[in-house]
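Heads up, one of the protein chains got dropped from this complex, but the rest are sitting where they should.
Lettered A, B and C in written order, each chain numbered from 1.
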């Protein structure tokens, strides 16, 4: 079971950092592998949360050199394909949790929808406002605990 | 000047087909090169519009074989990288016109926003409803003519 | 008919430059489209040869910005996927001509062999020395004219 955590490479509010850290910690405590983009912000906070619980953290980097990975990535993958690496995260994850984030995160959410993979949204894009957005696979949640509860009760688990 | 046309690989309504065809034709008549994903639906209708005006049409295919291109693509590019080819369309286009479309189109619009490239939206996603969506680079237009008018008057032209 | 020209991004000897230029010119004079990596050295010399004959020249760039293309590329494609763009050149070309070159060129020749595409070798790697190299698809030639003659008489033409 591989859980993708997607979100911005910069964090402005402490509560977002705490939420990302707590989500990563819960993923690791459930023995799930965490996959993310390997860089800063939400990716780093979530990876640190998992790392501190001795979890496995995969970082799919845009760069061609694994030295760009944040210090909490245990499995760095240097793709060298730039932003196109977003698709690798989505293809590899069984389910995704979006936390905050900007257009890169929206790009990944849309990619997940093309593959009919669930995205649990924690203070991320409010896509349920869009007329033709698929409410089946995009699930707003209020806390890391609620996200993990959803995963545990889903058919993919 | 390269104009990207993005949209679904299937079209349900004749008016969408006509709009895509007319947009492609206008792009070619202005001597602009058209770039798209090279497959069916909006991509094919727009390419046919440009082709019928003797325009140049680039098709960036997900497959590793150029035989998948629709018949109106004059320059097929067989990438073999699957959906990740979306980024190549956005990187290469100077400006994009989104027509109708589903999640693949949303994926490309978000990619364009990360690069601060204009997207002119013709009956595509109603993203202006989203609180944090950037109204600067996402421009709803009502017709192919209005899209072309915008391009002609923009600084990128 | 799309002909790939592969070779180093730097040229040390004038005769290599002249050979690449002449090859590009012959490709264009035969109304074939030229595809290459879009950068300097052999890629630029061949593209200039074709450009001076009013040919179409596609440049598949590693960068995410088409401003990196040499001035003789008429269709720049900004992939953003780094060296992995080598595969796009090989997938898209119907046949390849290797001129001089180092490891990047060897990488592309090997890619072509996996797809059973012909590579005509002009002062490039002496791979016929290798015991298990496939002599069927790797054809040493002595001049641009001989390369073009081979293409005209091949079944792919």
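Going forward, a residue touches a chain if its C-beta (ideal position, glycine included) is under 8 Å from a C-beta of that chain, and two chains touch if they have at least 3 such contacts.
What you see is a predicted model; the values in this text were computed from it and never measured.
In the full complex, the chain left out of view touches A, B, C. Among A:30, A:53 or A:92, only A:92 touches the chain left out of the display. Per the touch definition above, the residue from A:16, A:46 or A:60 contacting the chain not shown is A:60.
Only one of C:4, C:55 or C:82 touches the absent chain when the whole complex is considered: C:82. Take chain B: the residues that touch the chain left off the picture are 64, 80-84. Residue positions on chain A in contact with the hidden chain: 2, 33, 56, 58, 60, 64-66, 75-81, 84, 87-88, 91-92, in rising order.
The chain not displayed touches chain C at residues 81-84, 87-88, 102-104, 106-107, 110-111, 113-114, 125-127, 129-132, 134.
Keep in mind that, in the parts below, only the chains that are shown with their structure count from here on.
Taken as a graph of touching chains, this assembly is complete, with every chain in contact with every other.
Annotation: 41 Å between the Cα-based centres of chain A and chain C. Each of the following residues of chain C touches two or more other chains: 64, 80-81, 84.
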